[in-house]
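One chain of protein is taken out of this complex; the other chains stay put.
Order as written gives the chain letters A and B; numbering starts at 1 within each chain.
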Amino acid sequence: MLTVANISVRRGAAVTLRDLSLSLAPGRTLAVVGESGAGKSTLIGAILGLVRCSAGQVDWNAAPVSKCRPALVMQEPRAAFNPRLSLRRSVMEPVLAQKLAMDSDRLERLCRGLELQPDLLDRRPDQVSIGQAQRIGILRALIAAPPLVLFDEPLSALDAVTQKHTARLIADMQRQEGFAALIVTHDLGYAAAYADEIAVLRAGKIEEYAATQAFVDAPQSEYGRKLRGAAFALGALERVA
Amino acid sequence: MNIQANGLCAERSGRIILHPTDVNLKPGERVGLVGASGSGKSTLGHELVDGLRARGTRVAHVPQSPDEALDPLRTMAFHWRETEHALGHAPDTVRRDVLFHALQIEGGDLRKRPWGWSRGMQQRFVIAMALIGTPELLVMDEPTSALDPVVAAGTMDLLEAYLKKRQTALLLITHDLGLAARRVSRLMVMDAGRVVEDAPTARILSAPVTPAAKALCAHRNWLELPC
Partner (left out) sequence: MIGLVAGLFLRAFVVLTGTALATFALLWHAPGDPALSIAQARYGTIVSDEVLDFIRAEAGFEDGFWTAFWAWLAPLVQGDFGQSSVNGRDVWPNLVTAMSYTFPLAIFSLGIGLAISVPLALIATRKPGSWMDRGAVALASVGVAIPAFWLGLLLILLFAVQLGWLPAMGAETTAHSVLPALTLGFGVAASMTRIIRSGILEARGQPFLPAFYRRGVASRDIARDHVAPHAAVPVITVLGLELAFLLEGLVVVEVIFARPGLGSFLVHAIFARDFPKVQAVVILTAVIFVVVNLVIDLVYRSLDPRLDVRDA
């Protein structure tokens, strides 16, 4: 269970996160939605222990988060890999780093689940499509069976059709693996379709934190209503009779 | 008079990325050019703008990101003046105020360079610049992808109102059928460098024919909610 309790982050004189609390159980999905500059990436940094909190605490089962070896899926699929290494080598990095036994059955099973031809892994990052690269990024995140996976705008580099395909695969993998997923996104449509809970982040503060259905039906905050309106105006959400 | 360009095509390092294509828009018509990434949408947009410009049609192009439209070493005022000059217009602060008002960027400091403005403001500044020459056609490449959703929705609404008043045609290039479906009356679906389907929006949404159009329609929205 991930517990983020009253954390604040300062950068110089500016406060980038203020008094922020979240919790996330295994097998569940929490979407943190907000505009650029809202503090989404800082939040990920704070959870991973890469950014120091000036107040508050982040735990996984009452121990530091780093103990549970969380994984991160990044926004730019190709930039997330060393361009000189084969993708297979990059994918196995978490296994090597944690000195785990190489489990080729698991690799094969994950590849099948992510709809990846195993021979794609012998290529280099620039020899696969962006959609494939992102699925391989997810493969790398899951290979060492982490209990917590953070997704930093996992779909924003993909086109609309690939986005929906990838989102479904992430959800399938989660059902299979049971990890807790924290998804940072600017796309309320994605959050509404796949998250159990939605936290709306704005200027470093949580404006609204609610179950997805309740939020989509009736956002309580002014900004939440604006986000919902924009999702309809841009066709991410659709009203049907 | 219709806006028309025939036989647009392009190749890159010996590979054809755009097969010969004709584009035809009625004045004031709003058309969506949709397709997966790499299908040749942006290339068709570029070829259309360059082709029409060469023939003297007033056409403006708004790239996907303000980074592809503004020089980070030059002030906003410089960009504006330069564009007026390129169009052969004398400096006209009234016109500028009208456009800034229409896109709600009156607050921007023109002495600053692009990175002194927020990205949402930059993108709207680029759109305002595109409108200086009262174009007959505005081509926008993924206009919302650089913007936050709230700003993107607001910008599209402001722009639509402005274009409707002037009978300016719009070609909206996007990978997102959900976005296009809400904004345009006709859709052109691209796949592997060809326009494979060209029909009114309602027809494509209800009965897509080609696999590309079917895929786009099947993944149009994230969620459909009852009214």
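Convention: a residue touches a chain if its C-beta (ideal position, glycine included) is under 8 Å from a C-beta of that chain, and two chains touch if they have at least 3 such contacts.
Not measured: the values here are computed from a predicted model.
Note that the undisplayed chain, when the full complex is considered, contacts B.
Per the touch definition above, the residue from B:11, B:71, B:92 or B:224 contacting the chain not shown is B:71. The hidden chain makes contact, of the residues B:61, B:96 or B:186, with B:61. Residue B:86 is the one among B:86, B:161 or B:209 that touches the chain not shown. Residues 46, 49-50, 53, 60-61, 63, 67-74, 78, 82-83, 85-87, 113, 115, 129 are the ones on subunit B that touch the missing chain.
Throughout what follows, only the chains that are shown with their structure count from here on.
Contact residues on subunit A toward subunit B in their complex (touch as defined above): 35-36, 129-130, 158-165, 186-190, 192-193, 216, 226-227, 229-231, 233-241. By the touch criterion given at the top, residues 36-38, 119, 144, 148-154, 156-157, 175-182, 215-216, 218-227 of subunit B touch subunit A in their complex.
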